[in-house]
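Only a single protein chain was left out; the remaining protein chains are all shown in position.
Then we have chain A:
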């Protein structure tokens, strides 16, 4: 068997010197400092996992690369879509970045259900972590995971010749937009997880909503060419605001960046509230 050698009981008989710290409970963090600490803890775990296993990062880069390469280059040649004077591949690149970030976030609820099944979620719920702090932590962890993915897509886009900004402040803004957007979509996913309670059903939901969210947004074409009903959908779709902000920041096109930030922040806050209130159902 692969069991490590069991310590002889005598080895642990005088462990007081070696475990002095384990006799003293840690000092509790005061009120407002608790939330950022939990967010950091959850993000750290996500980054550690990414460091150990990068396959998902690479396999998930294939699809956006194909979108840019095939769809982007073809439509750049056709010039069928009014882009305000920039090459189509440039126009769609922020849309594809937002899409790949959203895909990660939309399936994040599956991870929560897996953690529930594995007992990990239960264990976290027995720590001094309020449910809303746990969900906020998870939402930002999903944001970090999406951000790493978005960076890969940005690099691919740059390699394909998309004229992106290299202004560090604007890139910081891009990072913030991606994290906020993914925080919202992961909360949407965790909310659905709290309703359907099973991985398979959540998978089905995820697949059913990602395409409408993507095509019902300004990711591939401007709102002005959409039929009226789709314009209404796009206006209610947080992905449109994410894409608008990314376009403004990355390409310097006309955008409503402040409004976009506002909408994404409110959406994320609502998502966190909804997912936190349903977390109890998962824990039962």
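Rule of thumb we're sticking to: a contact is a pair of C-beta atoms (placed from the backbone, for glycine too) under 8 Å apart; a residue touches a chain by one contact, two chains touch by 3 or more; residues count from 1.
Operating definition for what follows: contacts and distances are computed from a predicted model.
J.: Hey, which one's the missing chain according to UniProt: "ABC transporter", "ATP-binding cassette domain-containing protein", "Ubiquinone/menaquinone biosynthesis C-methyltransferase UbiE" or "Sarcosine oxidase subunit delta"?
T.: "ATP-binding cassette domain-containing protein"
J.: Any idea which of A:57, A:81, A:125 or A:257 touches the chain not displayed?
T.: In the complete complex, the chain left out is touched by residue A:125.
J.: Quick one: which of A:23, A:169 or A:211 touches the chain that's been left out?
T.: A:23
J.: Tell me where the left-out chain touches chain A, residue by residue.
T.: Listed in rising order, the touching residues are 1-4, 6-7, 9, 11-13, 15-16, 18-29, 34, 37-38, 40-41, 44-45, 48-49, 52-53, 115, 117-120, 122-130, 280, 283-284.
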